[in-house]
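A protein chain is absent from this complex, but the other protein chains hold their places.
This part shows chain A:
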Amino acid sequence: MTARVGVVTFPGSLDDADAARAVRIAGAEPVRLWHGDPGLHGVDAVVLPGGFSYGDYLRCGAIARFAPVMETIVDAARGGLPVLGICNGFQILCEAHLLPGALTRNQHLHFRNRDQILRIEAVGTAWTNAFQPGQEVLVPVKNGEGCYVADPATLDRLEAEGRVVARYLGGNPNGSQRDIAAITNEAGNVVGIMPHPEHAVEALTGPSLDGLGFFTSVLKHLVGAPA
């Protein structure tokens, strides 16, 4: 049976089509979800894509957090539904308190758009189990508000519990504390990542195929997960 992976479209989402395409290339069926519809339509996992939901008004992700679909996703994520937030999706997950900390304006104030090497450090999550510990991957990064911040106690806890999923290598593009590019929740089903694995799934358009691993991981996870 083909896994169904939902991709949410908010007003201002930008990378929802690419995320759905990545889901399909990984071998799953993408299911488009609409911000105003609280129904999850029987999906097995959800991707919150990049973009500028609600125009990034107030703070990035602050208004999307209260979208009808998000209320359902927050409950389902607490119950174990795999959720991957990419870029704006990561910001939404932090605003929804599914992940700790916050994403703030890049320290140098410039938008950064480049191919970025990451080191995958946590391979026990629903979205990274296809990688080797310490594996280096190349994916695009593109953000203006990607600087991950949290208080020192939270950062220490993330490190101690192995919840730093990926770190920037070869230069930190936004000033994120401890070079953090991606984190996970305690259960490992919710992952937020600032760079864009969905843009690195095809040789024609991406710098590598490394991003595909995030989407094949969730399929592996779903096969192994108890129904």
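Miscellaneous remarks
As a convention for this text, contacts are C-beta pairs under 8 Å (C-beta built on N, C-alpha and C of every residue); 3 or more make two chains touch, one makes a residue touch a chain; residues count from 1.
The definition used in the following text is that contacts and distances are computed from a predicted model.
Taking the options "Radical SAM/Cys-rich protein", "Multiple sugar transport system permease protein", "Sulfur-oxidizing protein SoxY" or "Phosphoribosylformylglycinamidine synthase subunit PurS" in turn, only "Phosphoribosylformylglycinamidine synthase subunit PurS" matches the UniProt protein name of the chain that is not displayed. The chain omitted from view is touched by exactly one of A:28, A:46 or A:94, namely A:94. For the chain left out of this panel, the touching residue among A:150, A:165 or A:182 is A:150. Screening A:4, A:59 or A:167 for touch with the missing chain picks out A:59.
Those residues of chain A that touch the chain absent from the view are 58-59, 62-63, 66, 94-95, 100-102, 104-109, 149-151, 175.
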